[in-house]
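Heads up, one of the protein chains got dropped from this complex, but the rest are sitting where they should.
On to chain A.
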Amino acid sequence: MLDRLVGLAMLIVATTVFSYYTIWTLLMPFVDEDHFLQSLFPPRVWAIRIPVILILLASAVVGSFLSVVMIRSNRKKALKAKQGKKAS
């Protein structure tokens, strides 16, 4: 039951994000400045800033996770090599 809800939520979020962003970037330039619709959307600079910020955030998270895993694995390898040297 819960997983169906999660799936449905993902579907709704995906459609909403797509429609809002498409209208914002491709439709709003052709709408007059004093139309009511303009009040539903922030200034269009944010249509560029928000994806860029999200991309930078995502790469920072992925990069840090990767580096932590690599450092940990290198430390383990160095430890094992040292133990091997001591034993031999």
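Keep in mind that, in the parts below, a contact is a pair of C-beta atoms (placed from the backbone, for glycine too) under 8 Å apart; a residue touches a chain by one contact, two chains touch by 3 or more; residues count from 1.
Here is the rule we use: contacts and distances are computed from a predicted model.
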**Prompt:** The chain dropped from view, which UniProt name applies: "Probable cytosolic iron-sulfur protein assembly protein CIAO1 homolog", "Dolichol-phosphate mannosyltransferase subunit 3", "LL-diaminopimelate aminotransferase" or "Acyl-coenzyme A thioesterase THEM4"?
**Reply:** "Dolichol-phosphate mannosyltransferase subunit 3"
**Asked** Which chain A residues would touch the chain omitted from the figure, given the whole complex?
**Response** 3-4, 6-11, 13-15, 17-18, 21-22, 25-26, 29-30, 44, 47-48, 51-52, 55
